[in-house]
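I have a structure here, written as structure tokens, and I will follow up with some questions on it.
With one protein chain removed, the remaining protein chains of the complex are shown where they sit.
Right, chain A next:
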Amino acid sequence: HVFIIFLKKIFRLKTKQPRGRRWEATEVKEAATVDAAADTQGTSAPETVVPSSVPQPKDDFQEELVIRPLHSGDIYASFQFRTLWDTDFMRENKVSHYRLFPKSLGQVISKFSVRELHISFTQGYWRTMQWGQPFIPSPPGAELWVWFQDSVTDVDATWKELTNVLSGIFCASLNFIDSTNTVQPSASFKPLGIGNVTDHSFLRYATLPREIVCTENLTPWKKLLPCGSKAGLAVLLKSEKLFHSSFHSQAVHIRSVCQDWQCKTTSWELRQTVNSVFDLHNSGQAKREWSLFKMFSRTLTEACPLASSSKLYIDITDNPQGEQFELSPATSLLSQAVVLGDRRTFSVYDLTQETTFGSVRSLNLLIRWKSNEGEMLRPLLHAERYVAGYGLQTGEIHTLMYNNHPYRSFPVLLLDSVPWYLRLYIHTLSVTSKGKDNKPSYIHYEPSKDRVKPHLLEMLIQLPPNSVTEVTVQFERALLKWTEYPPDPNHGFYVGSSVISSLVPSTVAMDTNSTRERPLFSSFFPCKEESSYFVRIYTEPLLVNLPTPDFSMPYNVICLTCTVVAVGYGSLYNLLTRSFQIEEPNPGLAKRIANVIRKMRGVPPL
């Protein structure tokens, strides 16, 4: 009997084939064969039709790395990983089958009815004057801005829950985002994806300038990628090298994009980006020579098998005849793209081709600098911000915006979100260009409420050509309650970066055809017209000292008061209640012996 049972078990085990994990490209013919199989079985058991007979929404993954040598000798590396998915998160049936799109983010989108989500973690400040414009700008610290769908009834409650969930996903203290640092911009931060309705009551923007980025944020970020950090370009993301850089920013951008040029259907796009600037002197190199191995301590061995395209772009625009630097191994693939208002030429390495890796089966790019000449094109727009004044009572915030175009003027939208403990005197707000008053064409100001919400100031200013525009506003520092100070109050308090959004005139015609196959770095900001491109700049965050009390004072006061009370009251009490008795002084030795003898005799003592 036992033998028969075991035989039965053998047969059951035989039919249960373990499914091997073989990565295959999603091809239509695979679905067709399953379809055929399902049809033959369909007539016998209608309830248990194989689910994959329904075509799953198509998803697609692309990865690319752009390396741009900068004039200061630094190297700017920008990774972008994009997953496109044609599903609809907003329908009633929950999406349950995830393939390339990470499940944690998909659930966040459907649960909180998110239309667009942009979150970035940055360490360092982007130096526009030395490095040019980044492909994806981001402010120091953490920044989160979200557009919710129209169906959300209580945006603030949803926002609070969303920040808590994201803090768990990214291991960051995003739960410190609350009403005291959240603003609702009225004109900035229009959605980057598709959408016609732009009611700004569904937009929330918050920034945490103090937030640090470290390996614990990179680890869950890497786990969102389809290949993780095991294959493809993500193997280069090693924390020991990435965080030893002048600038490091990692971001996640989720939005809806058009599927094709007709734009009748949409798909969800998830972009994960890493922007890093590696410092020449930091890594202790004597000669100016860069290689993938020196930058990332890894070389590339294969593309991610799930990626439909995996490319490495090197910017060689400043190096047409190879006089500035030398690139090896050489490649014949070239590509031109219009990005940030300029036509740039790139050498392309296609990692999906076997030949790219050569005979050693690994790609270690080498850039050897030959000469030091070459001036960087001055960026057309850049900004600075600083605090002026002295003392711990008042101060002044100065924001300077430089328009370096020789003859064109363009509009900028300045967004300032100042915490409530810096009380701005808006009547002292002044905007001057070239010494003359420059009246903004649009001002939106929301005053702060103590401990509830921050100041919000948005202005649309036309910058005259070749000029400096200065925006100044005076403020007064508030005194916080002693429980509101952080454990290290003498470090200071941060004021988040100002955001400057602008349409900058471009030197070459921008490509407005948004759905052609373009490299990822040129398709982040949508382009509506050919003569200008959209750019967003972040100023420095400010570090402001608030008047800090001496936190040892409560202890000192208690000690002092108790001592005074004890000494004073104790002395008084003793004086009032003490009774005095006369006491005989101690008699000498002879007298004491005599007293002892008299006591023994029964006679009274001396």
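Here, a residue touches a chain if its C-beta (ideal position, glycine included) is under 8 Å from a C-beta of that chain, and two chains touch if they have at least 3 such contacts; residues count from 1.
Here is the rule we use: contacts and distances are computed from a predicted model.
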Of "serine C-palmitoyltransferase", "Prolactin receptor", "Sorting nexin-30" or "GPI-anchor transamidase", the UniProt protein name belonging to the chain not shown is "GPI-anchor transamidase"
Sole contact to the chain not displayed, among A:S110, A:Q130, A:Q149 or A:S167 = A:S167
Hidden partner chain, touching residue among A:N175, A:Q353, A:S371 or A:T563 = A:N175
Which residue among A:V348, A:L460 or A:L546 touches the omitted chain?
-> A:L460
Of A:D488, A:E517, A:D550 or A:E584, the residue touching the omitted chain is A:D488
In the whole complex, what residues of chain A lie against the chain that is missing from view?
-> 2-3, 5-6, 9-10, 12-14, 18, 47-49, 51, 54, 93, 96-97, 123, 160-161, 164-165, 167-169, 171-173, 175-176, 186-187, 190-196, 198, 210, 212-216, 219-220, 238-240, 242-244, 258, 262-266, 411, 413, 441-442, 444, 460, 486-488, 501-503, 514, 525-526, 528, 534, 551
